[in-house]
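Okay, here's the structure, questions in a sec.
All protein chains but one are shown at their positions in the complex.
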Amino acid sequence: MELITGENISILIFFAGFSGLMLKRNVIKSIICIGIMQAAIIIFFLSSGLSPDNVPPIDATGLQNVADPLPQALMITDIVIGIGVTAMALSLFIHMYHQFGTSDWEKAFKLRKDSEE
Amino acid sequence: MNNILVYLVLFPILTGSFLGLLKCNNTRKRKILTIVTIFIQSLLLIGSLYVLTYVKDFGTTAQNIGNWPDFIGITLKADIYAVSFVLMSISLFTFAIIYQLTENDIESRVFSLLIILEGLIIGIFLSNDLFNIFVLIEVATIVISLLIMYKKDTISTYDGMLYLLVNIAAMSLFLFGIGMLYKMTGVIDLTGLKDVLSVFPDKKALIVPYGLMLTAVCLKSAVLPLFSWLPHAHATPSAPSAISAVLSGIYVKSGIYLFLRLQNVFSDVFDTYYLFLILGFVTAVAGFMLAVSQKDIKLILAYHTISQIGMIMMGLSMNSESAYLGAVYHIINHAFFKSCLFLSAGLIISAYKSRNVYKIKGVFKNMPITATACVMAILGITGAPLFNGSISKYWISYGAKGGWAEYALILINIGTMISFIKYSGMLTGNYDSTLVKISKKRSVPVLILSVMCLLGGILSEPIISFLFNVQMSPNLLDYLEKSLLFFVSLGIAYLLYRYAISKVNLYKIASRLELGFNGICISMGVFFLVMLLYIRIFAM
Partner (left out) sequence: MSDKSYLMSHFIGFMYPIILLIGVYIIVNGHQSPGGGFHGGAVLATVFICRYLENPNEDLRIHSLEILEKLLFFLILLLPVVLLFNNISMSIISNKLYLLIMNILIGLKVCTGLSIIFYRFVFYEGGGIWN
């Protein structure tokens, strides 16, 4: 049984990104961890049922071993969603940095509580 | 008939993005904006009423986009619950947009974003395909984060950033679960999944995808350890009040709708009803206890939403037909009275220029129409007889007969009353300083919403049979007994509030329990692990 398959690697990368979300206090590192999680999901979808002798599903006829086109189409959508979300989060971060002067979650939380009273 | 479901989703998105090009500098453009938005809303209302009558006569209808065969392409399915939720969201958006149109300084960008959000929410309710739901929720997260951060001051920047990152992280978990399910079964369509999973041989392999997807859905619908993002996103100081009403009334219900669908798909495989009964109860208790200890009127309302969601989740997990229908009717009722309360709170804040519940007094004398609407909504939410809250709570406790759940519901009711006694402390008394004048026509949508709360209670049988095609008539003796229980609990709640709770400074304790971003992610991980352990040990 092979250990280094697409799915095992993607599960490791996904949970590495998720633990980065839990442990890191910098906002930019959280945004990077979300990008890591999305890359892991893309690898997982694409490696479901793929074997080395698959043919691309374009202009393929007959009894060939064709790769599954559905996850590929879904992942194009997901890559674009990832780009849009990262762009939005980064521009919000520029705003947050100019308002709070810090890029740390805990310090921003304290500043927010102080400015409420 | 076949194309109308797609147009219900596409039409608001197209016209909303076209509306963003208008600039409202003078009153003539403002009139054009009013006419265009009212036209869009009325077309949508007519369309959804047509679909509702069609579904009631002919049963569930579905539309496969692109005319692919079933279970292969994207499907939009309209069954009886989905269409009533679509109708509810269109009517609430109408009221929120009318409220926003009467403000002093308006920009056409807010309206274009609101109408695009309406199209996305209709798409979430109607779609039958897991990846379609994922894409629509991601776009809705971006749109809502823009609306929260609209005025770009300090507090709303933090709230918008937290909302965006937490929801994107949760949706990544959801997508990973979809990927695992697709690898095992090969279908993404919800009806196809239900058929495949009922004959699936290896049930142990389904634990991890189920846990991942349910963690994400529980974060969207704000159950116990995962609700810290909700109050600050819903009650942020400088967002327009219409967006608070829409978020708390409709968008959080889409999380519960997803929960309903997922439990329906996995109902043959796992039996997790008891877990969600307990989770719902704990969420409801935590919700009202945190609501009582707040100083800001919008935060009281936002924490109270969490409490009502806990109660709805209890109703959905009770394994009884009448409790299920009661919980679904409570979703619709809660949307109406919570939006009424949020919109009237917006009016009070713009008149008094303060958000502190101890400082605002004398609303009855200064703004009588708003205060009347507020009182009627409060009577509805606590379950006074003849209002719509009492009907839905009656059906939920009817399904919980004989068990600890009945007493739990009475406890939650007392807690609701305590938090609203604190809220209504600002209706009486005198106010010294001057107020900003609010024109009378701004209170009209709030008044109409509160009158609909009263009508929803008196005319509950025709409304339920119109929306859900079932006849449910409450037993009169039971109903009178519940009304008596209402007055008794009102007395107990008043005594508790007056002599016990208002003496204790709960605000310090509550503000120490707030979680930051890392805390929310840690609680997501812990929730996922606990759910895996529970399903492996108890529910297989």
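Going by the order they are written in, the chains are A and B; count residues from 1 in each one.
As a working rule, a residue touches a chain if its C-beta (ideal position, glycine included) is under 8 Å from a C-beta of that chain, and two chains touch if they have at least 3 such contacts.
Model, not experiment: these values are computed from the prediction.
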| item | value |
| --- | --- |
| Contact set of chain A toward the excluded chain (per top definition) | 56, 58-59, 76, 79-80, 83, 87, 90-91, 94-95, 97-98 |
| Residues of chain B (touch criterion as defined above) contacting the omitted chain | 3, 6, 10, 13-14, 17-18, 21, 65-67, 109, 152 |
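The criterion applied here is as follows: only the chains that are shown with their structure count from here on.
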| item | value |
| --- | --- |
| Interfacial residue positions of chain A with respect to chain B in the complex | 7, 14, 18-19, 21-25, 27, 30-31, 34, 37-38, 40-41, 44-45, 48-49, 70-71, 74, 77-78, 81, 84-85, 88-89, 92-93, 95-96, 99-100, 105-106, 108-109, 111-113, 115-116 |
| List of chain B residues in touch with chain A within their complex | 131, 135, 138, 142, 145, 149, 152-155, 157-158, 160-161, 164-165, 168-169, 172, 175-176, 179-180, 182-183, 188, 511, 516-518, 521-522, 525 |
